[in-house]
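A single protein chain has been omitted from the complex, and every remaining protein chain is retained in its original position.
Presenting subunit A:
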Amino acid sequence: MKYADEFRDKEIALGLAKAIRAEADPQKLYRFMEFCGGHTHAISRYGLEDMLPKNVRMIHGPGCPVCVLPAGRIDMAIRLAERPDVILCVYGDLMRVPGSQGTSLLKAKARGADIRMVYSTIDAIRIAEDNPGREVVFFAIGFETTTPPTAVMIRLAERKQLENLTVFCNHVLTPPAMQNILESPDIRNVGRVEIDGFVGPAHVSTIIGTAPYEFFAEEFGKPVVIAGFEPLDMMQAILMLVRQVNEDRQEVENQYSRAVNRDGNLRAKEEVSDIFELRDQFEWRGLGQVPYGGLKLKGAYAIYDAEVRFDMHELRVDDNPACECGAILRGVKKPVDCKLFGTVCTPETPMGSCMVSSEGACAAHWTYGRFRDHQQRRVS
């Protein structure tokens, strides 16, 4: 497969693994957080952990938009979809995300709600055009990468004078969440910050560029390496982080230079800032309220805002108290440290955010890596 196989080459991978082993100081711990679910998935799917020395540890961050969506927002969407006049358009991976009391969009659909899986915002436009007598709501979710397509959809709706299309906006932002993780008391109260560097987002950075991460390098003294989602990208980024730590540098480096530059996609950023504005705070499942952590539609676009049109009220649902997602997302605990992991919480019946999507830390570990827990137990 051209343009993919080149980034999955075993020989190059073994070379990078050798370099990481050679350069990582055995006396030091290297704890790197990969922010994105795409990276988490690549690590697990290709078995990267097996190729890293024991003292280079990857901490799986909160960068999966499905995982961090709070159950209350799912409940709000279900309530909306239960209205007979509404067609709710959602991306497929949202369908099984648990709301409160075992509900999900999939179950609501089975009970009769008109919920349609779409693959792009253009599908939602088509559904709105085909159903002039119904209210079509697009369940918008995702980081900076998926926000521009939602903006384009609103532009198109404007141009086509579609009056029956609105957006239930759940777009979230990466830098505020990274900041929240670094400032979290869980990490501060153990005396020192447990993260020695970040593998920065791939697709998100194609939109926002590398500049927004400079703050982390400067303010928090953390190396950041923006990396692609292919396994060789990851290996190279880890090597670059090891070198920064060894040389006591705290810089933003760009491993993913084939797709990312410093300023990002100016046209996309412009469209987004025309239509969206920051929320004062937005709840992230596992992290709690993140200041400026999400986007909403600007007042000028309120006619496209489902929360306004349908007078939707925020619903709050508490996670299971035994759920350790918050600590796992911050790198303080591992999936196996959670009592629910693999017992009541599995990909079939996810309890917490990290188990919801295949890009979540717990789901990735359960699906691809749990054999290692037993290997370790057998050794000890």
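Criterion: contacts are C-beta pairs under 8 Å (C-beta built on N, C-alpha and C of every residue); 3 or more make two chains touch, one makes a residue touch a chain; residues count from 1.
FYI, contacts and distances are computed from a predicted model.
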Protein name (UniProt record) of the chain left out of view, among "Thioredoxin", "Hydrogenase expression/formation protein HypE", "ABC-2 type transport system permease protein" or "Sugar ABC transporter ATP-binding protein": "Hydrogenase expression/formation protein HypE"
Hidden partner chain, touching residue among A:17, A:64, A:128 or A:154: A:17
Hidden-chain contact residue, picked from the options A:46, A:143, A:256 or A:341: A:46
Positions on subunit A contacted by the hidden chain, ascending: 1, 4, 8, 10, 13-14, 17, 44-51, 92-93, 95-96, 117-119, 123, 231, 347-348, 358, 366-371, 374
